[in-house]
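Excluded from the complex is one protein chain; the other protein chains are retained at their positions.
For chain A:
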């Protein structure tokens, strides 16, 4: 049995029913709600919300590869971690404040993604997955081993300036950066470039035949996804006040894949929903279980086996069934 191509593009059931205006109202309402959140939530939940925002950006940046271009990368954490280290190294070596370091992070992460992608887009499918994984682990090893520059496995401390220290302020900062980044990613997915990526996912062979420079498009997607993952990572380091090599580890790379699949990869909002599910589940499991990996693994196993459309897909399908019955 050979590898199956990705199924054709299916807009999530129900989304077609929403008019442009309803969508604008929903998104606008959500954004206002998110800005009001820190005035309602306690501090510990606020940290959880910051975690969610960062993971949402991480997952959406990843989905530019998996959902839009059909590229199964398994080394996305490398660029996420590099973003964190960009902030940390600039802070420690040159005393650059974290919010300036954040501006540099997409360029550093994107540049390394360009170097890796230049090799990686030579292959496709599972080969691409293994190669991105291998390169991701290489970057992890370099960060682990280069004590003088990265602090090795001790990590590098990061201290946000005083005005970013309170959870509420940092939340609002992360929310703003995430929303601007998501808006930029949304424009990219809707652009001619994004449409070309869709064409490559649907039928790579045909995309080549109609004259698309497929490899260049894939490389472009890889660099953009890496750059935005870098921004997500850059927001992670000040949150933990530390950059750790484990941010680049391959188990971290599995997270955006899980989030995208849990939420559904064929919509822009899917991975955001997936991030919410992931962060919440992770929080509950690590709080209550002595063996979080085991519980988490079993949940993932069950979702893969029984909920092919992801958790969000199952909810939408159930909603559709209910609505049909109501009519």
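Just a few scattered comments:
As a convention for this text, contacts are C-beta pairs under 8 Å (C-beta built on N, C-alpha and C of every residue); 3 or more make two chains touch, one makes a residue touch a chain; residues count from 1.
Criterion: contacts and distances are computed from a predicted model.
One chain of this complex is left out of the view, and of "Branched-chain amino acid ABC transporter permease", "Heme exporter protein D", "Na(+)-translocating NADH-quinone reductase subunit B" or "RNA polymerase sigma factor (Sigma-70 family)", the protein name its UniProt record gives is "Branched-chain amino acid ABC transporter permease". Screening A:165, A:187, A:208 or A:294 against the full complex identifies A:294 as the residue touching the chain left out. Which of A:34, A:130 or A:199 touches the hidden chain is settled by the complete complex: it is A:130.
Residues of chain A in contact with the chain left out of this view: 1-7, 66, 72, 74, 119, 122-123, 125-127, 129-131, 133-135, 137-138, 141-142, 144-147, 250-251, 254, 257-258, 261, 291-294, 296-298, 300-301, 304-305, 308.
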